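Once you've had a glance at the structure underneath, I'll fire off some questions.
All protein chains but one are shown in place.
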Amino acid sequence: MNKTVNQKAWFFVLPVFLMVAFNALIPLMTVVNYSVQESFGNNEFFWSGVGWFEQVLRSERFHAALLRQILFTSLVLLIQIPLGLVIALAMPRSGPWVSVCLVLMALPLLIPWNVVGAMWNIFALPDIGLLGKMINSLGIPYNYTRQPISAWFTTVLMDVWHWTSLVVLLCYAGLVSIPDAYYQAAKVDGAKPWAVFRYIQLPKLKHVLTIAILLRFMDSFMIYSEVVVLTGGGPGNSTTFLSIDLVKMAIGQFDLGPAAAMSIVYFLIILLASWLFFTLMMQDEGR
Amino acid sequence: MQKRYLIPIVYIIFLMLPIYWLLNMSFKTTNEILGGFTLYPHQFTLDNYATIFTDPSWYMGYVNSITYVAINTVLSVAVALPAAYAFSRYRFLGDKHLFFWLLSNRMAPPAVFVLPFLQLYSSVGLFDTHLAVALAHTLFNIPLAVWILEGFMSGVPKELDETAYVDGYSFWGFFLKIFVPTIAAGIGVAAFFCFMFSWVELLLAKNLTAVEAKPIAAAMTKTASTSGYELGLLAAAGVLTIVPGAFVIYFVRNYIAKGFALGRV
Partner (left out) sequence: MAKITLDNIRHSYYPNPQRDEDFALKRVALDWADGGAYALLGPSGCGKTTLLNLISGLLVPSEGRILFDGRDVSTASPEQRNIAQVFQFPVIYDTMTVYDNLAFPLRNRGVPEAEVDKRVREIAEMLELTATLRNRASGLTADGKQKISLGRGLVRADVNVIMFDEPLTVIDPHLKWQLRSKLKELHQKIRRTMIYVTHDQTEALTFADQVVVMNNGEVVQTGTPVELFERPMHTFVGHFIGSPGMNLLPCEVKDGKASVAGTVIQTVNAAAVKDAPGKLEIGVRPEFVSFAKTGLPVDIVKVADAGRFRIVETRGGGGSIKLLVKEGDAIPEGSAHLSFDPARTQIYRDGWMVGAAP
């Protein structure tokens, strides 16, 4: 579109700018404020420079939470992206069943996140939950409130249940937008199904997959409510991811300085990683 | 039926299992739940639902949630419309930077904002109001709405605007009577996603409220911790939170694939 230059457009943008600035800039300023100051109570603050940052970046607690988070996000991406893609590929491209499928698949996406956690909490209970009972009856000792492995298994499974549909919907939308002529040409060229996937479907899905990966990365990196309701971050610390640790510090322990410093580091990590992902995946487009 | 259709079928069954279990629990008495393991309610009861529908401390939770979600959706979309229009039609000083800054807020972890929001909204006297949660959620929803709407608007050629002006419409006349109906689908998609993200987000909603505007999530946590472990009641509450979502999806079912197809989620 040929856009005209018009500075008066700022009036249109002003409401948005003001509201987002109010919600973003002011709190961020507060956070930055706390992150560079120290207080011994009594509302007396004095400058502490990068002290909190050093403390956070060196703290084992932070490292542990970060590692757990990276592991969680990696597992989530490794499972959900291919799985979502496979399901989207397996779905019929048109017909009466399509909207039934899509509606049912979209359901987990609209459940409040704490309810997702509560649902899985009940579902995975060792003796009265369907999942818990099934696994235990197979002879595998399973109790997510006691064993870290079980807790991780349940948490990852819960996230797969919760969010894979997003990947499916995105990939499916991308797939149905591929004109029939491509599939017809492939037939005429004698291409096998794998070649069709590799040379037609995958390239055309690149844009959509990038969005899916970005979104899943960001959202899984910020995960909070579901995990808290399911495991509370435990047993012990085993499922305490970055957001959970941060909230514990900020609201639970009211450690303003470290919490603020951690917040900034946290936000920066996400921004940086997202930017990296995005640039990497969009590399080809520029050529 | 082709064999590959088994994959989505198995997946959907997997999705329905925990929901079924929740439904199952919601119709059982606490005794039956704790007493043993049954695949369906042997003593079917509607008591759990009755409690929720009659006890204000429960049903107000739903009312509150729907209230702030509605406020947020209307607010976000209304404010995003002119902004998206500006991004789609004009170039102005700092436009690219503004756009990226807006999008970056989508990447902000709510956990980072909990405490600052608490302080901010308390200081302007909005703590424990629907408005507070609605406003807090605009941090993520406005950028999203702007992004989605801008995408749809860019698909409408500028010639439409120019024709309207030639025909004598004022700007607002054109915008409200011609432009908005043209992008109605886009508004629907934006509203849907705003509804979705506001309805499901609970960290901020819980921490910015206490009694008056307390969302259903808070009521549910209360049950789990204080009055013992009334699983049936909890389950029923959970089921009822799924209902609005199911309704909304059903109504937009024809647009789900189309809306995602714009690649702008």
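Letters A and B mark the chains in the order given here, with residues in each chain numbered from 1 onward.
One rule holds in what follows: contacts are C-beta pairs under 8 Å (C-beta built on N, C-alpha and C of every residue); 3 or more make two chains touch, one makes a residue touch a chain.
Worth saying up front: this structure is predicted, and the values here are computed from it rather than measured.
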Contacts of the hidden chain among displayed chains: A
Among A:Trp97, A:Tyr199 or A:Phe277, the residue in touch with the chain that has been omitted: A:Tyr199
Which residue of A:Val5, A:Leu25, A:Val100 or A:Ala185 touches the chain not shown here: A:Ala185
Residues in chain A touching the chain absent from view: 179, 181-182, 184-185, 187-192, 195, 199-200, 203, 287
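Throughout what follows, only the chains that are shown with their structure count from here on.
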Complex interface listing, chain A residues touching chain B: 1-7, 9-10, 12-13, 15-17, 19-20, 22-24, 26-28, 30-31, 86-87, 89-92, 98-99, 101-115, 118-120, 122-123, 127-131, 133, 161, 164-166, 168-170, 172-174, 176-177, 207-208, 211, 215, 218, 221-222, 224-225, 229, 242-244, 246-247, 250-251, 256, 259, 263, 266-267, 270-271, 274
Touching residues on chain B, where the partner in the complex is chain A: 2, 4-8, 11-12, 14-19, 21-22, 25, 33-34, 36-37, 39, 65, 79-80, 82-83, 85-93, 95, 98, 102, 104-120, 135-136, 138-139, 142-143, 146, 154, 157-158, 196, 199-203, 206-207, 216-217, 220-221, 224, 231, 234-235, 238, 241-242, 244-246, 248-250, 253-254, 256-258, 260-261, 263, 265
